[in-house]
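Note that one protein chain is taken out, while the other chains of the complex remain in position.
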Amino acid sequence: MRQSSPSHRFVAAIIAIVTVAAVGCGKTPPASFRLNMVQATKATVPESGLEKPWASWSRERQQQVATILEAMFGTPDEPVALPETGLDLAKLQLAAGPVRSDIVGRKNGLYREHCAHCHGISGDGMGPTAAFLNPYPRDYRQGKFKFKSTWRDAKPTHDDLVRLLHEGVIGTSMPSFALLPPAQVDALAEYVKYLSMRGEAEIALFTYAEQELGADEALPTTKEFLVDEVLTPIAEKWQGAADARIPVAAIPAGVDFNLPGNDLANRDSVARGKALFLGDGGCVKCHGVTALGDGQANDYDDWNKAIVAVSAEVAVGLLSSKEAATGGMSSDALADHRARSAWLDSFAHVLEGDALRPRTIPPRNLRIGHYRGGRRPIDLYRRLYTGINGAPMPGVGPSGPGGKGSVADEEIWHLVNYIRSLPYEMDGELGADRPMVAKDRF
Amino acid sequence: MTLSTRFAPLCVLGLAAAVSGCSRPRIEAPVADAAAAITIREGLTTVAAGAGGGAGEAQVSGTGWGGLKGRFVFAGDPGQPKPLVVDKDTEVCGKMSKLFDQSLRVDTSSKGLADVVVFVRKSSRVKNPVPTTPVVFDQRNCEFLTPVLVARVGQPIDVRNSDTVGHNTNIDGTSFNQLIPAGQGTTYTAAGEMGMPRPATCNIHPWMKAYMIFRKDGYVAVSSADGSFEIPDLPAGEPLEFQVWHARSTGSGGGLVLEQPELKWNPKGRFTLTLQADEIKDLGVLDVPASAIGT
Partner (left out) sequence: MFKRIGGIFWALLFLAVPVLGVATFAISPFYDHWLPKDVSTHGAAIDSLFYFILVLTGVVFVVTEFLLFWFMWKYDRNNQEGHATYIQGSHTLEVVWTIIPAATLVFLAIYQMNAWADVKMRRPSMAPTVEVIARQFEWRLRYPGRDGTLGTADDLFVVNDLHLPVDEDVLIQLKSMDVLHSFFLPNLRIKQDAVPGMKIPVWFKAREVGQFDIVCAELCGWGHYKMKGRVTFESRPEFESWLERKYAEQQATQPPAEADVAAE
């Protein structure tokens, strides 16, 4: 056999060096929360008369917010739960940090093990796998949740979150965690609330900085401001979630959910539900006459809508900034123009790396029989009553206690009955608009 | 050159590419200052001894009531209003009259700028209680009939649909997103003060857009077709910071930026005034420069 030539050995050495260099031989740094860069950039709009260059001024202000958030909420490895939040620190510690077992053998680091790769370490819905998923994972930082038992703009209860973890969300990449011990599911739900509160506090701080502070003012760090003004309103909404549950009307006569939808006993109810669905309420405008979800496909859910709006503003701003005649500007105006251009460029970068490409949200195809928020009659009732928070889906019930809906509370059960019968509807029922029944489709 | 030497650079490049991956480029986010965070945290967890000193200037307050009025005039060229793309319910929508983008309404003769919202950011006294008569928000011909709706927190809003098709009225930032069938209506009690006007849309007919603002003290005025506005019963003797807003303004957050150095109009669209008792301050004609209104 030929001796290994010098060039062979050289190649082998290069590969070895490159591999070692790339892999490294040090400890990985601890994980840290990432600022909501879209909010951060939006809130640090350059003002005229800035003393220092915009880049360093905005960085300082953003770092201030990051420091305050770390003071209030801690780090991904060591969470902090101020008493005003009402969060259970023991549960948070179970969920936080790297995956390891503690001294009694309990599993820690649950969030990082189960959730962070999609939902991100900061709960921003932009973990490493998020870009490949349709629909995107939930961004907790707005404090909006879709599938819950409370009024539309109220928070979900702890049980709503636990139920979501238990069932998963069919039709999305959110799996079921039913096989985890209940204590672990509890800890994860608590950690989601923690991340959501942190995200909402971040938005509140940035909004305050943008609206109330001058260019040279720092954010106040007093207890009156941070705890009473910023944190307490957020925490109170979460703690009041259990009291914000929608009322559930009694089931009217002629509806028996224990029988199949096309059973004779339910026939009148299903017919009434169908009349409500096809009526001038507007369900068919989005879901289509055949309930296949072919009514329209150009609306966004709130998370994507925010990115679309911001992207449009930035695009318009960049265009006008490029077209501005810089020749005739005074030195002050020129400085302002430059700062604004720098801000717009930075915003465009942030939208590239810190925001997922916006996607429209199609109205649901009701004939498949997959209901994301749960398939029990009570789940469908809740979706119809308040609509879905964060999605374009409106409600047919009242919008708050003491309000009036477009459909009486009891009648909503007929709609529920109709919807549950749709996947099993016989072909002959719709004639020319014959949909593919779930059995054949699947 | 032997085969191996030719492949060597390729191998190295391939390895480097594989190891670095193709992740999206992310801007470097600012990192918290850990030591400062600990100091702040200590301040948050200790029980405050005595009434917390710090933020909270003494609220200056006077007696009596005044008023504010003025007229916004647009100095630029509003151009032709853009026709809206109507692609749903075309048998009904746009049938009574063609639908145009109403976000910039300038009176042709007086050049008055309508739908400018002026409101007080913080006040210490309110003269009138929350009215119980509802304010009406209606829609017909697939457009909202009120471009900017003002309500006081706690005031009922009569959300009506006088159209022949169903609509859903979605008030951003509130719990109200309800399907309203044709010819029906419902009442919504304005809950929660809004920092700036927020859009009210219809998800079924996406071109429909109006704005709403709910304030606790009710010191809000919307300029009429000729650009004039008036806010009565303002508390006198205290500095009042007014925020001026327009749907199409280029200022941050929607604030309308005018060149009014005597009023010290700041780039966020705000100015501060202290009114004397029984004084109706007339700001006169307020020129809105063309640069303040965007697309």
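When the chains are written out, they are named A and B in that same order, and each has its own residue count from 1.
In this text, a contact is a pair of C-beta atoms (placed from the backbone, for glycine too) under 8 Å apart; a residue touches a chain by one contact, two chains touch by 3 or more.
Quantities reported herein were computed from a predicted structural model and do not represent experimental measurements.
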*Tell me the shown chains the invisible chain touches, ordered by label.*
A
*For the full complex, which residue in A:I17, A:A218, A:A309 or A:I378 touches the chain that was left out?*
A:I378
_Contact with the hidden chain (one of A:A96, A:L205, A:A241 or A:I361)_ = A:A241
*In the complete complex, which positions of chain A touch the hidden chain?*
86, 114, 117, 129, 132, 149, 157-159, 167-168, 170, 173, 175-176, 178-179, 186, 239, 241-242, 245, 248, 251, 257-262, 375-378, 381, 413, 420-421, 423-424, 438-439, 442
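One rule holds in what follows: only the chains that are shown with their structure count from here on.
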*asked:* Quick check: in the complex, which residue numbers of chain A touch chain B?
replied: 5, 7-8, 10-11, 14-15, 18-19, 22-23, 32-35, 37, 40, 45, 47-48, 59, 62-63, 66-72, 80, 82, 128, 131, 151-154, 207, 210-211, 220-227, 279-283, 285-286, 296, 298-299, 316, 320, 346, 349-350, 352-354, 386-387, 392-400, 402-406
*chain A contact footprint on chain B (complex, rising order)*: 2, 4-5, 7-8, 11-12, 15-16, 19-20, 23-27, 29-34, 36-41, 43-46, 48, 52, 54-56, 88-89, 165-168, 170, 173-182, 184, 186-189, 191, 195, 203-204, 206, 252-253, 267-268, 294-295
